[in-house]
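Note that this is a trimmed complex: some chains were dropped, and none of the rest were shifted.
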């Protein structure tokens, strides 16, 4: 265990995994922020909590808002891409890659996710967001290739 | 490996991770249960399987239901919060924290997710569900803080 945690490659994995997960953990409160400021809730009990005694507002606040949906799609894209990165990344670390190659993969992935989030939320004109996503996707694929190349047991 | 699995902190992580994942795995069948009892399906082939030869019901059953959507939102919130817990939790275990501190984090997180699910499905008036979510979110953040404090390689 101490050998694992003392490896520089694992430490780099641990750092970047924590960073992208923390970024993802901010998307929940960001959705909440837009729901509260835009008055656009998904649950009647949430609409009630923000409309006080006004019966009409309770119904009006139960709606979708395009800004809220944008943040939610960004959050979903995080889930879809960060989950494979964490799983494949851990297996990649255990193939004992060179530190500089590993760092390159982790930095590219984390940078791509941060850029993707900014491009989604600003939003930037396409294909900025698409390319941002593609770069991180490619980094994960590259790590998966090494994992399967090093050894497989089907 | 045997050292890893024999560590009490890892055993606690393993136990609570399995518990929250099992809880999450129940959300799928629960969605299915509401879809079948409420006759609210997302796919034409599902509506067909539950409407028999009645052509009109096939179309009527292809609809959204607010109870089904509630379970789905609860499931989604699980995904958004349990994924970071598993990833950051594993890295946290590898920082060799004290057993009682680690147990405190795991118990608070698991308790918060179980409370969140009940508060979402009953539902409880807000801010019960929001606070339930916040407590688990904070426990994950606290583990992430230790992971990054112990060592970083950017």
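Chains here go by letter, A and B, matching the order in which they are written, and residues are numbered from 1 within each.
Rule of thumb we're sticking to: a contact is a pair of C-beta atoms (placed from the backbone, for glycine too) under 8 Å apart; a residue touches a chain by one contact, two chains touch by 3 or more.
The structure presented is a predicted model; accordingly, all values stated were derived computationally and were not measured.
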Expanding from the 2 chains in view to the entire complex of this file gives a copy total of 3
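Here is the rule we use: only the chains that are shown with their structure count from here on.
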In whole angstrom, the CA-centroid distance of chain A from chain B equals 17
As the complex stands, chain B meets chain A at residues 3-4, 7, 69-70, 73, 77, 79-81, 83-84, 87-88, 91, 94-96, 123-127, 129-130, 133, 137, 140-141, 144, 147-148, 151-154
Interface with chain B, chain A side, in the complex: residues 1-2, 4-5, 8, 10-12, 14-15, 17-18, 21-22, 24-25, 27-29, 32, 42-43, 45-46, 48-49, 75, 79, 82-83, 86, 103
